[in-house]
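Structure provided below as structure tokens; questions to follow.
Every protein chain except one is present and positioned as in the full complex.
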Amino acid sequence: MSSSILVGVYQPGETLLHRLPVGVKVLGLGAFSLTVVLVRDARASWVFLAVALAVALLARTRLAVLARATRVVLLFAAFVGALQWWLYGRDKAVETLVDLVALALAAVVVSATTPVNAMLDALVRWVRPLRRVGVDPDRVALTFALAIQSLPGTVALALETRDAARARGLGRHPRAYLTPFVIRVVARAHETGDALHARGIGDGDDQA
Amino acid sequence: MTMTDTPDTGTERRPRFSTTDLALVAAFAALTSACAYVGAVPVGGSGVPITLQSLAIMLGGCLLGPVRGFLAAALYLGLGAIGLPVFAEHSSGLGVFTGASAGYLWSFPVAAALAGFLVKYVAGRERKTRAVFVFLCSLAGSVLVIHPAGIAGMKLFFDVPWSDALAYDTPFWLGDVVKTTLVALIAAEVHRAFPQLLHPRR
Partner (left out) sequence: MATIELDAAAVTVDVPDGERVILSPTTLTLTERRVGVVGANGSGKSTLARLLNGLVSPTAGRVLVDGLDVARRGSAVRRRVGFVFTDPAAQLVMPTCVEDVELSLRTRERDAGRRRELALAVLERFGLADHAHVSVHALSGGQKQLLALAGVLATDPSVLVADEPTTLLDLANTRRVAELLFGLEQQLVLVTHDLEQARRCDRVLVVDGARVVFDGEAAAAVDHYVASVTE
């Protein structure tokens, strides 16, 4: 279970959305999101939702993935929606809800059609201009890789910690299980830092 | 960050961040992801469920200081942005950056930086291991950064008056005090275990 965190929602495919460059998709999503947030109109909201659904259909995103993405949004929006209904009436609440769902669908389509590695490569490409202010893209990529690599182990550790807490009847002192968890994470990071250093990786680019 | 052997002394210039710094930043981004992934944990006799994600963010700030704390929080957001399911409820991707709770997320790196700055430079070497000081530093990050940003995000997103956005935010306050208490207790203990963590010897 713990390694499922490395997969995300990506599903392989050959659709137009899969073949679009990452940058285009991300920019497109950004423009779409901004439009949705800025345009305050109940009818426009339904158009946005239709657009998002059409894109999801085009990308052949699995229904389960779409459902999961919307469920997350709905959980949060249910509370706010109820308040809005009470304060401003039904239209406002519905507009908000439809906007939220449209945004969530559009975003999940980008994630479902772009592998994590392609996203990471794009991100590292985009930070390249920051080289001038002292940001080394290779080190950014390395730090991302380190974090991704340690995800399954850290999740396993966190689950262990939580289960131990449950076994002890939730533990009246959460620090009694969270502190050892954090200490183990810090200790492991020190070991990893030493190992990288020993491999000469911390010495940076001295070949040029 | 290129390294050159300076001929006159033969001494090398070190990169700004050591490999241990990079590993710690990565570890806290992973820790935050794990906390969000594991989900809410009931705490104390009241059984208030709290999500541990902002707790981990503030821990990063209070343990690693402003710069590395900021970077750990930013890296966590980056992991979500590239599509890993590291946000609450296993959601991922770019949606959360424009969603209703986007204000909270965007504020994480700044909040970690503020709390880290206060612990490192205001509380200082002696008091950083006393939970009450860490509590105040972390609370400052939460009250001055996370909640205002979250409220602003919801005002913008739902297009409601400030008072309403504030009302949406209030249910989180109680859990937040619990979380900040935990951050303080844990950070003080971890500082005792790793006295050099905030001030690494280079």
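Chains: A and B, in written order; residue numbering restarts at 1 for each.
The definition used in the following text is that a residue touches a chain if its C-beta (ideal position, glycine included) is under 8 Å from a C-beta of that chain, and two chains touch if they have at least 3 such contacts.
Just so we're clear, the structure is a prediction, and the values are computed from it rather than from any experiment.
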Could you tell me which of A:A54, A:A82 or A:A195 touches the chain that is not displayed?
A:A195
Positions on subunit A where the hidden chain makes contact:
3, 6, 138, 142, 145-146, 148-149, 152-153, 188, 191-192, 194-201, 203-207
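We take it that only the chains that are shown with their structure count from here on.
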Okay, in this complex, where on subunit A does subunit B touch?
4-6, 8-10, 26, 29-30, 33-34, 36-37, 40, 68-69, 71-73, 75-77, 79-80, 83-84, 87-88, 96, 100, 103-104, 106-108, 110-111, 114-116, 119-120, 123, 134, 136, 139, 142-144, 146-148, 150-151, 153-155, 157-159, 162, 165, 170, 172, 174-175, 178-179, 182-183, 185-186, 188-190, 192-194, 196-197, 201-206, 208
Taking the touch rule as given, give the residues of subunit B at its contact with subunit A in the complex, in rising order.
1-5, 12, 15-31, 33-35, 37-38, 41-45, 47, 59, 63, 71, 75, 78-79, 81-86, 88-101, 154, 156-160, 164, 167-168, 171, 182, 185-186, 189-190, 193-194, 197
